[in-house]
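Structure provided below as structure tokens; questions to follow.
The complex appears here minus one protein chain, its other protein chains still in place.
Going in written order, the chains are labelled A, B and C, and every chain counts its residues from 1.
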């Protein structure tokens, strides 16, 4: 029973590139962020609606990115997203970005659950379930 | 009695460029925005403080940019900012961007004064005075 | 025989917004740029392939944007793109951005055809045909 994964496709825009004629390293954080939102939507969790109704958010507390191979303008990239670690205090999203099945870039984003003033809150059970799917087991958290 | 003008210097970052190895056309809107805030500060108007205390803002309602010559990574650019038109309903900021006194790019930003919900408000007199300096004349507005 | 138009859909990312909790005005230039590339692709013109093989590009020489109503995080926006003016020296792309059929933002981008060193070239006939479709008439250019 694998954890839920999603695939998000993005076409590299011209603005995404830099004078080295490759995708700028900061651009990947935009790609990964969009992919996380879509991952959650595919699991039935609408981040924007939740955030507004509950006045909570999932700000990035820590991120890592490994750039293995460059991507270039107009290429179609595929980002696989899943949750590597799910705790009551935070989630760690994993991202792998590929072009034609070749891994170019991978990253992690540790997201805490906070109020809009930045106070920590427990990650909602609904969200943990969305991220873990069948693997959700309250005893593990 | 010329209108107040300010000069804002910015060094082109690598992220500001694109695969054509020049500054991307959208980057200039970031430069001009920063230059407007500094222009206001130089006239004694702290945009961030005002915006927070009065719950108002100056969103861009219309912008135009002419790109005459490209700018490149690591160049130091100078942006001259002034208010071309000041009315009770809106301000039009003018921007001219130069490198070594050569005009590269020029732009305008028509800014309305609104609440945080987007409702129109009159431009505060304090702000009109800051923008027009000695030329401020209530009868002209 | 209308001119070719395309519709490009984009979901507003979190990074696309600013502290006023709306899409930042510079973000629209990214949306419009992506929409232009897709417009050209739909007309059978692959911008990236052409640019690389012919060492030419279509840099923006002038842009205007009118912001009528704000867009917000996670909304799905539709951008209609077409060419308003097509000359041997330049193209003017028109953009209209809507949410649920309500016009939020509209813009123009006047693009010249240049070498990678910025020297002006005639807009290729193949590109003019792609932009004008049935309306292409060499005598009008």
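We take it that a residue touches a chain if its C-beta (ideal position, glycine included) is under 8 Å from a C-beta of that chain, and two chains touch if they have at least 3 such contacts.
The shown structure was predicted, so the numbers you read here are calculated from the model rather than taken from an experiment.
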Name every shown chain in contact with the chain that has been left out of the document. A, B, C
If you put the missing chain back, which residues of chain B would it touch? 11, 13-15, 29-30, 33-34, 37, 46-48, 73-74
I need the residue numbers on chain C that touch the omitted chain, in ascending order. 14-15, 17-22, 24, 26, 72-73
What does the interface between chain A and the hidden chain look like in terms of residue numbers? 20-22, 25-26, 29-30, 33, 57, 59-67, 69-70, 116, 118
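The definition used in the following text is that only the chains that are shown with their structure count from here on.
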From the C-alpha centres, identify the chain that is farthest from chain B. A
Rounded to a whole Å, what is the gap between the Cα centroids of chain A and chain C? 29
Chain A and chain B: spacing of chain centres that average the CA atoms, whole Å: 35
Between chain C and chain B, distance of the C-alpha-averaged centres to the nearest whole Å: 25
Multi-partner residues of chain A (at least 2 other chains): 14-15, 73
